[in-house]
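All protein chains of the complex are present and in place, except for one that has been dropped.
When the chains are written out, they are named A and B in that same order, and each has its own residue count from 1.
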Amino acid sequence: MKRSVFPNRWLPYALVAPQIVITVVFFFWPAFDSLRLSLYRASPFGDRLIYVGLTNFQRLFLDDAYRRSMVTSFVFSFVVTFTGLALALLLAALANAKIRGLALYRSLLLWPYGIAPAIAGIIWLFVFHPSYGILPWLLSFATAYKFNWFLQGWVAMMLLIVAAIWKQFGYNLAFYLAGLQAIETSVLEAASVDGAGPIRRFFAITFPLLSPVTFFLFTLNMTFAFFDTFGLVHAVTQGGPGDATSILVYRAWKDGFEGLQLGYSAAQSVVLMALVIVLTAVQFRFAEKKVTY
Amino acid sequence: MKALLVRTVALAVLAILAGPSAAVAKTEIQWWHALTAVLGERVNDIAAKFNASQSDYEVKAVYKGSYPDALNAAIAAYRAKQPPHIVQVYEVGTQTMLSSGAVYPVYQLVKDHGVTIDWNDVIGPVKSYYSQGGNLYSMAFNSSTPVLFYNKDLFKKAGLADKPPATWDEVEAAAKKLVASGAKCGFSAAWPSWTLVENMHALHDQPFADHANGFDGLATTLKINGAFGVKMMELLQRGAKEGWFTYNGRLNKAEANMGNGECGVFLSSSAYIGNLTKASEGKFAWATGPLPRLAGFAQGNSIIGGATLWVLKGAKTEEYKGVAQFFKYLASTENQAWWAGVTGYLPISNSAVKAMEASGHFSKHPQQLTAIKQMQAGKTTPNSQGIRLGNFPSVRDAIEEQMENIVSGKKTAKQGLDDAVAKSSDILKEFAALYK
Partner (left out) sequence: MARTLAQPATLAAAHARPRKTDWHALTAHAILIASVALLAFPLYYAFVISTQTLSEVTTMPPKPWPSTAIIANYAEAWQRAQMGRMLVNSAIVALGVAIGKIAISLLSAFAIVYFDFRGKHVVFWMIFVTLMLPVPVRIVSTYQVVSVLGWVNTYWGLTVPLMASATGTFLFRQFFRTVPDSLAEAAQLDGAGPMRFLWTILLPLSKANMAALFVILFVYGWNDYLWPLMITNTPEMRTAVIGIETLVPRTSQLPEWNLAMAAAMMVLLPPVAVIVAMQRWFVKGLIETEK
C-alpha cells in the first residue's frame, strides 16, 4: 500500500535523533565496549588494560562455578516457565466457560504484574522464613524436616521459583483464558460428536490451537526468568546459600561490581548477549513478522 | 559525532546541576564511607567535631552504600576525574588500592603537609596490615579482630563453668554438652573464611599464601591446604557431622543465630559487640574470650578486619592540607579513645589504649578489652602481619564455597582445601597478570 509521505528533508532526522542518540550512547557504545572489554584484562581503576584475546572466555567455560551457574539459570528458568504455564493452562482450561465477570476476574488476577520481582521475593522470603514464616510452620505438621533456605540450596531455589511463578501467574492465566475463549467451539463440538472425550479433545485440538499462545508465553517467561529476576536474587538470596541460586545475570553483576573483575564480567555479558539474541530471534521468527516493514 | 554532542551537552548540564562549589569560605573535603545506623552517626559526629575545632576546612561525610558500593563509587568518580578526597575501603580491598596507582600514601601526605603523627604508636597488627616498606599507606580508622563469644545462660543450663573455652578441645567439649542440654546450636562462626581460615592460620603462625601472605610481592598461591589447614577443616567437618558445629552461612549471617540466643559458643568480629548487646538485651547474658587455639602449633596473632581511609590522587594541594589536618585530629589520643569507646572498634594507638584504661572505660565495658588483650598477647610474625591478596573478595568466595562442601560432607577436608587453593590460584594469577 503506497503511503502518503511528507516531503521534508531534514525533519525526519530530527525526529529520530533522540532515540538514535540514546540508542547509540547507551546501547551500542556499551555493547561494543562489553565486546571489547571481554577481550582484555582490566584493572579496577583503569590503570591497566592488557589484551588477552579469548582468555576470559576460556576461563569462563573451564570454570565449573560458571557452568553451575548456567545450569542453575536454565533449571530455574525452565521450572518457572513450565510450571507457570502448566498451572495457568490447567486453570484456564478448567475455568473456560461462558461466565459473566471474566473481565473482573482477569483484573483480579493481573495485579501481581505490578509487583517488582524483588518485592515479591521479600514477601515470599518471609513466608518461607525458617523461624517466623507460615509455610515452614504449616509444613512442620507434615514432616520433621527443617526447611531452612539459609542452608539448603534446593529450598532457596524453591523460594525463588515460587515467588517468580506467583508474580507471573495472573499474566499467563489471562493470556491462556483469552486464547481459549478465541477457539471456535464448533471445532470442539465436532470432535465431541465424533466421540472424543474431554481430555482427548484437549490434547488433540485445544492444545495445538493454543500453540501460538504457548510459544509466546514460553519465550516471554524464559526471558523474564533469565534476566528480570536479578532483583529477586539480589534482594532475597544473594546467590546463596553457597552459589545455589547464583543465576547468570547475578554472577555477571557480582564479578563486575564486587569482584571488580571487569574483563571477566564483560565476557559473561557477551555470553548473555548471545543468549538474548537467540531467544529474541526465535521469538520473532515464529511469531508475527514484525521485522518486515 | 552524536555521542560527542551528547557528552558535551551532558557535561554542561552536569556543570549546572553541580552548582557553585568554589565560593565557600571553608575548603571542603569529601569523605566517602560505608558505615550505617549507629556507626554512621558516629562518623557524622567525628566529622562535625573536627569541623567545629577549626575554621579552615570542612569535612563532608557521605554514606555511599556498602563497602563494595563505596569502592565502586570511588573508582567511577576517579575515572571521571572527580574523586573524593578520602574513601573508606574494606580490608580486602587493600591490594586493589595499593596496585591502583590512584592513591596518595598517608605517610607521604602527612609528611608533605607538615603534620607529625607518631606511626610507631600505632598498634602492631593494624600497622603491619596497611603498611608497605614500613610506611602506612592508609589511615587506620575502624579496625576489629575476631574474638570468641559465649552465651552464659546456655552454659549454665549445660552445667558448664562460666568461662570461655580457650582451646578447640574445650570448644568441642562445651559444644557437645550444650547440644546435649538442648541448645539448638553448640558452636558457630560468622565470616567463616575470615574467622576459621584466615585468622586461625595467623593465630598459629601458619602461612596463608605465598610471598609472605602477599606482603613480599603479589601472592599467587594459597597455602591453606597444609597440615594445619586440613586439621582445622577436619575438626569442623566432624563437628558438623556430630551436630555440635552449625554452619550458618557466609558474611555475618550467622550472627542472627547468636543474637537470638541459639548458639552457645560463637566466633565473630569484635565489632559485633555493639549489635549483640542490643540483640541480647533482657534476653540472655554473654561474655567474650580470646580465640580458641589448636594444640601443637606456634603462637602467632589474630589479624585485622574492618576498613581504613585511603586518600585519592587528583585533588588540590590546599585540600590535601585539610586532609592531613583531619588525619592528625583522628590520630590524637583523645579522639582515638572517644571513637573506640563509642563504636567498639579497636583503639588504633597504644596511647589510646592506655588512656582508655586510665579512664576506667574497660571496667565499664570489659568485653571491649578482650580483643586488645588478645592482640597484645600475640606475636607479630610474617604469617600474622595480615593478608594481602588481589581480588580478595573472589578468593574468599572460593574458600567459603569449599568450606561449605567440606562441612556438608560432600568433599574431604584435603580435597576441598586443594580445590580452594586451585581456584584461588587462578583468581590470584589473573590479578598478578595485570601488574607483571
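Points worth noting:
FYI, a contact is a pair of C-beta atoms (placed from the backbone, for glycine too) under 8 Å apart; a residue touches a chain by one contact, two chains touch by 3 or more.
All figures in this text were calculated on a predicted structure; none of them were measured in a lab.
Taking the complete complex into account, the chain left out of view touches A, B. The residue touching the chain not shown here, chosen from A:Ile50, A:Ala118 or A:Ala196, is A:Ala118.
Among B:Pro125, B:Gly186, B:Gly259 or B:Gly416, only B:Gly259 touches the chain left out of the display.
Think of the hidden chain as still there; on subunit A it touches residues 1, 3-6, 8-9, 11-13, 15-16, 18-20, 22-31, 33-34, 37, 91, 94-99, 105-120, 122-127, 129, 131-132, 134, 137, 166, 169-171, 173-175, 178-179, 181-182, 184-186, 189, 212-213, 216, 220, 223, 227, 230-231, 234-235, 249, 252-253, 256-257, 262, 265-266, 269, 272-273, 276-277, 280, 287-288, 290-291, 293. Think of the hidden chain as still there; on subunit B it touches residues 6-7, 10-11, 13-14, 17, 36, 62-65, 69-70, 72-73, 76-77, 79-80, 82, 190, 251-256, 258-260, 272, 275-276, 278-279.
To be clear about the criterion, only the chains that are shown with their structure count from here on.
Residue ranges on subunit B touching subunit A, taken from their complex, read 2-3, 5-6, 68, 71-72, 75, 78-79, 96, 99-102, 247-250, 253, 260, 391, 393-394, 397, 400-401, 404, 423, 426, 430, 433-435. Per the touch definition, subunit A reaches subunit B in the complex via residues 17, 20-21, 24-25, 29, 41-48, 50, 59, 65, 131, 150-151, 240-243, 255, 257-261, 264.
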